[in-house]
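Only a single protein chain was left out; the remaining protein chains are all shown in position.
Here is chain A:
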């Protein structure tokens, strides 16, 4: 089967059925989670500081749930109503917008402390109509220009994506540069067919640290093509199992995760309260 972005426009491809299937698939959950952790690592946010992040193409909130767990406040945008609906059902904390990123953002200058985007950018490379504003270069340019201004200086935006060839990487990086970004492409496990992952790491200003693009992960892929994060996730998955329903986080698990982050010396983890994993209820 060809890649999803070649089959139909995103809001059609991710209709009700696919949105549910995509989100429930545990293998997919794991892959998206691992890439989210890696993106956060590449984002290189100042430690011990709370941050307000943008999740570009947030979908059903698989990354958003991790941002919640990590104590970040975030906003998500996506073009597929069915994906956003699943995100609502999963009760993610972030504010959600129905938005075509190729049309650009209206966020005020310096709104976000960083942005992540997992498995989305390749969707911008396919034109859907013949109108000039829907050509991929135009959409990419509108996207990067308005994203650049909505990010704080200094900060970073990290994208994991699936380019089909080097020309696409070239178009994307050159458009981002014209929009004012520094940075470049990081390839993890470049020699592994399964574990290879492409990240675009963009800097606004100095990018929060040195201007150097981080190194990709090297070496032998771990355990049949898995990146190291997956093993940690697996342990967590095993722990959660015990008869619990998939995809629903129980309070114990959240508390345990918070405890884990605290032990690792992470500040800014919300303190436990009676609201931890509370059920939301309408007041009126």
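The rule we apply is simple: contacts are C-beta pairs under 8 Å (C-beta built on N, C-alpha and C of every residue); 3 or more make two chains touch, one makes a residue touch a chain; residues count from 1.
Note that in this section contacts and distances are computed from a predicted model.
A single chain of the complex does not appear, and UniProt lists its protein name as "Trm112p-domain-containing protein", one of "Trm112p-domain-containing protein", "[RNA-polymerase]-subunit kinase", "DNA primase large subunit" or "Elongation factor 1 alpha-like protein".
Residue A:142 is the one among A:38, A:142 or A:156 that touches the chain not shown. Residue A:111 is the one among A:30, A:111 or A:153 that touches the chain missing from this view. Listed residues A:60, A:75 or A:168: the one in touch with the omitted chain is A:75. By the touch rule set out above, chain A reaches the unshown chain at residues 49-52, 71, 73, 75, 77, 79, 81, 84-85, 88, 93, 95-100, 103-108, 110-111, 129, 131, 133, 142, 146, 150, 268, 270-271, 273, 275-276, 278, 280-284.
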